[in-house]
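Right, one structure below, let's go through it.
For this view, one protein chain was removed and the others were kept in their places.
Chain lettering (A, B and C) follows the sequence in which the chains are written, and residue indices restart at 1 in each chain.
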């Protein structure tokens, strides 16, 4: 039985994590290491300035006090668990991680950290503002995990999975997608504290600008499970020749 | 004169930021919005759970109390400044951002956020543990910025620049590179607090595993300025066909 | 039925809080507003730089994300609850709050905040490193609360209660005590992070220096419940005349 590490960015008490653990238990030996609190938006941030504490909740899940999703996967893979995990599944996130969201997502970051440390990994999100069908998404995760166990993916690649908030039977199949793109974010939201001093909220993220055919936005809109392969190597290879050209003009 | 936004992840008082502002002032109208504190390792994390405060330091630089590099660029572009910036330069970081470092780097994240919001952007780092030649790196930034002003790069692309810690005259030219790769990280470092309870430090990042020809590690080792084009679209396009194949086997 | 507010500094999931809620439910209408996380050592700190969020846990207790014990009582008394509470009980703390501890204690601070906002209040702690008899301490809290409901205490006063970690039947009675005093704290504990940079832990608090007759330390040592009246007005009245004298010498 493979040793499967679960994590998330909504915190160790999130219902999506419980649903995931339940669905994957038949497929492997499950360990959970997740943040104590909601760390949505944590991206790949790593805690380097202080040591972290591991605790175990009443639900049997381990959690890191003050830790990020990346911290959780990193420590789980480098010594917290008696035996190192062999795969990483992150989620089920409450809400989509599509298009530009993936840059900021702690859910995706946990999967990236797993892949970076040598393990097959995927991130699973349930689309919607207050989504309900965590068990659908957990079954999707189990389907894909079975596939990964038989046919591993190439290194440097993780799967970013977004599941429509529907009963499993109503899902319209799996679709390979590219990341769409959101509109520019909205303006900041100014406010004032009780002493009248100005403070600023980051504005909400934009609606999708590129949600056309082939994107994750489009697949989910049609009720399909969106599966986007993400590349951990961010080098833009196809631009390297042009850049050499460009440099010749610019630098003397 | 273009309006250039500077940010970093070492905090608004960092010497690398001051050197950068000084070197770029002849090229544009400079605004600085940086974190109050050192936020190295913040990656692309965005602060969504609370509003932020902007202050201005004695050095004339704006800073965000408790803000991340991404917060700084985001708020600067969405309303904090009287006029929105047109380009973003992030740095000069104290220490390299090469290979896998870019996933975690707040310096790179600030440039990514700029590009994501529609602006040409680059991240500049000075290699070394306690590097000194910030003025070399700042001159390199000015060289490249002049190029960017004449010949813009395609959207979705930022430049990740790593400068050896040498006097400007001793730099061995500019080199287009791909990201190298580090070894798996080292094991966590266990410790104990004064009450004897266990705590865990994230272990140091590994030495480079792939620092061969063409990588950023290799260029810097030979005294060259490494310039890596980074792609903000993380979709692994070249794997999409294989993944469709793979899915057909795995899902029924 | 009086409306009783419960809070603590160990977090809303702490077993001591659950035991307290269970024991006091027959005596009043119970609301719980507690910190999300362990905030031991928070003292009377108030969060003024950002707004706070209230959530409700699966156990029905409200909690404040990132909030301190003082925040919890303050917000509960100024508008979060449909009706304002009439009394505050804080605890059951995991570990003693005796002698100088009270200065730093979040448990005591929650009670102080209640009194400060006009409500009778007490703080209850269970002595020991990993104490077990939370139900003893909860029964003690119920005993005292019954007394408070019949005979209110003067304003500016709260009760600081420390209960030995014993079965209720083995407690040796209630004793009115003064705060003892600990020895000077121990030296800091130097350590190093994985990069070899120095960091410093606050050293453990000292053993008691004044644990003689009449102190909280002494009462607990003999198996008694220690009850110390604390004064919210920190003015040292008995020294005011001497200070006037002193000032005449010092200032011209």
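In the analysis below, contacts are C-beta pairs under 8 Å (C-beta built on N, C-alpha and C of every residue); 3 or more make two chains touch, one makes a residue touch a chain.
The structure displayed is predicted, hence computed values, not measured ones.
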Visible contact partners (per top-of-document touch definition) of the missing chain: A, B, C
Contact residue for the chain not shown (choose from C:19, C:75 or C:138): C:75
Given A:81, A:149 or A:189, the one touching the chain that is not displayed: A:189
Residue of C:1, C:58 or C:234 in touch with the missing chain, whole complex considered: C:234
Footprint left on subunit C by the chain that the document does not show: 38, 40-49, 51-54, 70-71, 74-75, 78-80, 100, 102-104, 109, 112, 116-118, 143-144, 146-148, 150-151, 153-154, 156-157, 159, 173-174, 176, 178-179, 181, 184-191, 197-203, 227-237, 239-240, 243-244, 246-247, 249-251
Residues of subunit A in contact with the chain not shown: 49-51, 53, 65-66, 186, 189, 191, 193-195, 201-204
Where the missing chain touches subunit B, by residue: 13, 36-38, 48-50, 58, 65, 193, 199
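Going forward, only the chains that are shown with their structure count from here on.
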Copies subunit B and subunit C touch via same or different residues, half shared test: same
Nearest-to-centre chain - CA centroid comparison: A
CA centroid of subunit A to CA centroid of subunit B, Å: 22
Computed distance of Cα centres, subunit C from subunit A, in Å: 40
For subunit B paired with subunit C, centre-to-centre distance based on mean C-alpha positions, whole Å: 45
Interface hub residues of subunit B, defined as touching at least two other chains: 49, 51, 53, 186, 189, 191, 201-203
